[in-house]
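Omission of a single protein chain aside, the complex is shown with its protein chains in their original locations.
So that you can tell them apart, the chains are marked A and B in the order they are listed, and the count of residues begins at 1 in each.
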Amino acid sequence: MLLGKNILVFGSNSEINLSIAERIVSDQAGKLFYVSSEKVDLDQNGAVEFIQLNFYDNTELDRLVELLGNEKIDGIVYAGGMGGVRPLKLNSPDFVSQMFHHNVFTFFEIIRLMTKKRLINEGASIVALSSVSSIKGLKSKSVYSSSKAALDAAVRGMAAELADKKIRVNSIQKGWVITDMNLDFIQSNMAVAENNDFEKQVLGAIDPKEIANLVVFLLSDQVKTLTGTNLLLDGGYTL
Amino acid sequence: MTEAIPYDRGFIQRKKILITGASKGIGFALAKELDSKGTSLLLHASSEEGYERLWTHFEGRGHAFWQADFFKPHEIEASLQSVLDDFGPLDGFVNCVGVRLRRPVNLLNVSIIQDTFNANFTSYLEVIRLITKKKRFQSGLSILSISSISAHSGAAGVSIYAATKGALESATRCLAKELYKKEIRINIIVCGQVNTEAYQALMNSKEDKQDAVLERQYMGLLQPSNLVNACIFLLSESSCFINGTSFPADGGYLQ
């Protein structure tokens, strides 16, 4: 589906992100640039061009343009961000700043930089990974959830703005993913929760490969008029 | 201006209510209405001029005043503590601070984004954290803020503004679940295009004087009094079972 398309992925070396990268390669994309501050162990016979860069740092991000070497991009996946639980009474402006910087501001900065430098081709597709938390309230996740809601709202605004260049912007509101279970903050959240939040996801936890499938579908030309939406992939969590 | 809501008569006058961003727009209209009903108000303005305006308008009516720059959330705690010590526990809090940023994506930078979030979101959260501490509120405290149809619809040039409002709505849902045990409610009004001074100024600056929003907002331009009534309803016990909602006052825009 991605034949010949140049794709840019931002994110850690989490299993979800690796799945996305593998799936993009298997779809015979043109070039895949994987931007991460962590070392990414992904041997795909040289099909992945790994760019080690702390993209949360704005000055480092400026270097991206030269690292891409004038290569124009047909698809961007923003899979960066952070999680974290924090009851309101222990909240602080610094925590809010940090969360929003990772989950929202950096995404804006990337798209600003890429559009300003005209590095995005007409007809390109931008996909941001959001969370079902954006639309469902959970105790102690107000800052995380609101950062994802901000991301979802930003997607709509950008879609309206970039429509004249035929650039599409969408987000995926994902539910619990199998690999989430190992995350520290989710472990502690589960340990203290009175009812098990996972059980609300009636179809069970999501396989990272399914997220990768949806990302690739959104990056492709299969549905060229799909833009400004937040696609719910939540295993029935919100039912 | 607005008609009194019959089932609320006499109720709101016994209450202590904090209004942030009270010096203009919806905040000012709400302050005037609650003042006329005899509510005890703590009126906030971000700027020096705003504070002056509140002072000129409401001096000698038994209200309290608070100035704090919402662009600087770190400074809120210090100034709000002492103001609350004098004012006493709150029955209501309405946040009307909202910086309307219009700027295309390629002209944004992180410091503009950060500033807008500080003013529209982070400071609000900080105020909520402080007023939901023990002895700072009465049971039944109702918290309210103002969102916008732009958080739902997507228009060019307002992606940051819309993102701050989306964040507010999501936080509202989470905090409702976090605070209900303290008998605190929190809701948010999703408002359509309102006829404020800022709106008039914007329309005067446009050449064609046309507002495309009103094609979808088929009931026409919202008047501040419409929103004031919605606020008073959500502040009052009449809405005691409404919690964590995004309450539309959109003149039909979203449906």
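Heads up, the rule we're going with is that a contact is a pair of C-beta atoms (placed from the backbone, for glycine too) under 8 Å apart; a residue touches a chain by one contact, two chains touch by 3 or more.
By definition in this document, contacts and distances are computed from a predicted model.
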Hidden chain of the complex, named as in its UniProt record, picked from "Glutathione transport system permease protein GsiD", "Carrier domain-containing protein", "Heme exporter protein B" or "ABC transporter ATP-binding protein": "Carrier domain-containing protein"
Touch with the omitted chain, as defined above, among A:V85, A:V104, A:A149 or A:L162: A:V85
In chain B, positions touching the absent partner: 133-134, 178, 181
Residue numbers in chain A that touch the chain omitted from display: 85-87, 89-90, 139-140, 184, 187-194
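Just so it is clear, only the chains that are shown with their structure count from here on.
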Interface residues, chain A side, partner chain B - complex: 58, 87-89, 91, 93, 96-97, 100-101, 104-105, 108-109, 111-112, 115-116, 133-143, 145-163, 228
Partner chain A, residues of chain B touching it in the complex: 73-74, 104-110, 113-114, 117-118, 121-123, 125-126, 128-129, 132-133, 150-160, 162-179, 244
